[in-house]
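Yeah, one chain of the complex is gone here, protein chain that is, but the others are all in their spots.
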Amino acid sequence: MKKLINSPDAVIPDALRGLAAAHPGLNVDVENRIISRAERTPGKVGLVSGGGSGHEPLHGGYVGRGMLDAAAPGEVYTSPVPDQILAATEAADAGAGVLHIVKNYTGDVLNFRMAAELAEDDDVRVVSVVINDDVAVEDSTFTAGRRGVGGTIVAEKVAGAAAEEGADLDTVAQLAREVNERSRSFAIALHAGTVPAAGKPGFELAGNEVEIGVGIHGEPGRQRGEFAPVKDLVGYALDAIHADLPVSGDVLVIMNGQGGTPLIELYGAFAEAADWLQGHGATVARNLVGNYITSLDQAGFSITVTSLTDELVRLWDAPVSTPALRWGV
Amino acid sequence: MKKLINSPDAVIPDALRGLAAAHPGLNVDVENRIISRAERTPGKVGLVSGGGSGHEPLHGGYVGRGMLDAAAPGEVYTSPVPDQILAATEAADAGAGVLHIVKNYTGDVLNFRMAAELAEDDDVRVVSVVINDDVAVEDSTFTAGRRGVGGTIVAEKVAGAAAEEGADLDTVAQLAREVNERSRSFAIALHAGTVPAAGKPGFELAGNEVEIGVGIHGEPGRQRGEFAPVKDLVGYALDAIHADLPVSGDVLVIMNGQGGTPLIELYGAFAEAADWLQGHGATVARNLVGNYITSLDQAGFSITVTSLTDELVRLWDAPVSTPALRWGV
Amino acid sequence: MTLDTATAVAWITRAAEIIRADESRLTGLDAAIGDGDHGANLARGLAAAVTSLEETQPESPGKALMAAGRGLVAKTGGASGPLYGTGFRRAGKELGDGTDATGVGDALEAMLRGIEEIGGAVQGDKTMIDALAPAVAAFQEAAGNGADLHAAAVAAADAAEAGLAATVPLQARKGRASYLGPRSVGHEDPGAASTALIMRALAEVTAP
Partner (left out) sequence: MTLDTATAVAWITRAAEIIRADESRLTGLDAAIGDGDHGANLARGLAAAVTSLEETQPESPGKALMAAGRGLVAKTGGASGPLYGTGFRRAGKELGDGTDATGVGDALEAMLRGIEEIGGAVQGDKTMIDALAPAVAAFQEAAGNGADLHAAAVAAADAAEAGLAATVPLQARKGRASYLGPRSVGHEDPGAASTALIMRALAEVTAP
């Protein structure tokens, strides 16, 4: 394994040091692993998210005006711990309560739940919204439910914009829930990423294989499939999304890279997605193409489709200034 | 070779279709491979760049307000052809002449030169600035001179901002030249990228080897070195830069990924660069951390250091709205 | 022999040692059907539990397990941190000032109930419960039959290992492995494996 690291143990503190050096507008507590905005707006609802590291720019890259107030990154692919989430919650609290945006993984849900209890002990009101947009996982009593993936970014952006406008905690939480209900994602990988401490890829694929329905933690997908032209892979992903929540009207599309796929391929994949959606009567009204929620150096894509309303478009378009998303300011 | 493509031949048109679908504010001529701004500002100096494909977001990703007016992407790693550059030049011309920002490669220089001659035949005044910031290559009569790499982005941003303000062609060109003189870059790769038509990596490295002083075309570097902690690799690159143009005062740093390196590693590398520069008495006044000039899915980093003036900072901070860089608007 | 403070501390210390020694096996199990961090998570968490014991110098075995649980929650992360952390805290609360085999059986049952409560898993879901539930049952049965602490702990450890083996043919219904659907069949559950090690540690430190 060759990586641009000092040692597997140092990956996260080193990345946080870099984030701090690159973005002087953020408070980065390297030791306690909390990234927060330097200024609090009194009376604004605070937004906190977090999860395992290895998904950069998620989550630290979405801290800033118009999105998160604080983020708590855990070890690579491991949810953060309650004390850390509590500290992020306290950093985000400006008197109007705090929204926890939690991706649906047992570890994230449990650790955030413990943190929320601790915060309530400190008289900080916390509402949690659990994101579970990945249609690769059946949502049934036979699973831990769907995973949270790309929809998280949309929820953070939309809820963050509403909080910036002065909406109250319940309204902000309701918007995050609405985004989650309107968002679906699906991912396919060509090569697994390598966790630095493990030193080898999470799964091994043959030259003609792809991993279908993967998550963002290098976990194997629901099945292995045959490598195919990008048009077919994107079509497969969109079929799965469409079967779950039929696409129509204006949609936001995130054509997301998993960390090791270059932009030239993602644009090609996006071309296929735009064609497919047009063929199914939907219009790509907003989009992101690039690396927004990754799995270290994994190669592949995920696609997130959010069915838009005028209000969601307005909040999506609202100014944002974070390391990873910036416009209007 | 597994890539998100339909076929090696379709990579560029597919990516251009995707760019068109993602950015309705751009005119993308897929057949003739020209990306241009939808609107021309009469009397504004036009900026044109181009080069091989495979470096995304360079160059099409830098077309838009405050940067390029048009870009001409060639085949993968192959400079564009004169007719194409001519068409981009004509798309960019708004009556005040056109600046060609050309990276120093024999193919780019020759094809841009031919295009400039053709444009002058059509009474479009063209000034060319050749970027050659890569200190890995000795600039001597024994080489084709230094390669143009990351400094290109800074030149395009600064010159683009000046053009937007109404500066004339000679002023805009002089700024691009100044950026070039003040910029130095160096790159190290961990794995070569794979050209789709070739189907295998440009070079093969053993598990403990890195390629030192690589360019952006999967060409081997000047030497092979031993894999080492990122602190040492970044130090090596900065030593080379510093030996050529001693760093001091305020600098702009681009910690750039080569396409296959995840952001968590680039932030770690940036932390080391910031420490090194501070230790050498320089201050990182502005920075970019991410994939800005890539080599398909190559793993590794390049670092570009531009020594700043107040005027350069002002022009760097000026509003920009392109697929790859956006702020202030 | 009762489970006194020194034994409780020894249990956690020994568990930390053997989990650390078997870290890569646990990680390998988790890589196959999860995300490959269970070994690292638990090694880190149990090391924190040991530190927390050193720092708090607990005066009772109950306080020792509670301190260990807090250390686990504070440093493990992932699913196993809150699950084991809550489990040890509940066990500690139940255990109080130290007790014989029957009391320890109650404490282990409290651990099981705590983990079931916050994780929502039941036996057969292919989780740590599949090792813990039979271990607790075996411990209680042995204690009920008059076994001493060590003998009951050995029975529990054996039952946990059998429970671990029984996870192989199961399809996971909780945790990350559930995302794999039928592909989760044919592998040992990593959390069940770590539970078996933790039970074995108890058997070791209670040996006369």
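Labels A, B and C are assigned to the chains in the order they are written; within every chain, residues are numbered from 1.
Convention: a contact is a pair of C-beta atoms (placed from the backbone, for glycine too) under 8 Å apart; a residue touches a chain by one contact, two chains touch by 3 or more.
Because the structure is a prediction, the values reported are computed rather than measured.
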Problem set entry | Among shown chains, those touching the left-out chain | B
Problem set entry | Option from B:Asp29, B:Glu75, B:Glu181 or B:Asp250 whose C-beta touches the chain left out | B:Glu75
Exercise. Out of B:Val28, B:Ala136, B:Leu190 or B:Ala324, which is the one that touches the chain we can't see?
Worked result: B:Ala136
Exercise. Which residue among B:Lys3, B:Arg147 or B:His242 touches the omitted chain?
Worked result: B:Arg147
Seminar exercise, completed: The one of B:Met114, B:Leu245 or B:Val329 in touch with the missing chain is B:Met114
Problem set entry | Absent-chain interface as seen on chain B, which is shown | 52, 74-83, 105-107, 110-111, 113-114, 136-138, 141-144, 147, 195, 197-198, 202, 215, 217-223
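Operating definition for what follows: only the chains that are shown with their structure count from here on.
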Exercise. In graph terms, with chains as vertices and touches as edges, which category applies: line, ring, star, complete, or other?
Worked result: line
Exercise. From the centre of chain C, which chain's CA centre is farthest?
Worked result: B
For this session: Would you kindly tell me how far, in whole Å, the mean C-alpha position of chain C lies from that of chain A?
Result: 32
For this session: Would you mind pulling out the distance in Å between where the CA atoms of chain A average out and where those of chain B do?
Result: 29
Problem set entry | Rounded Å distance, chain B centre to chain C centre (Cα mean) | 55
Problem set entry | Shared-contact residues (touching 2 or more other chains) in chain A | none
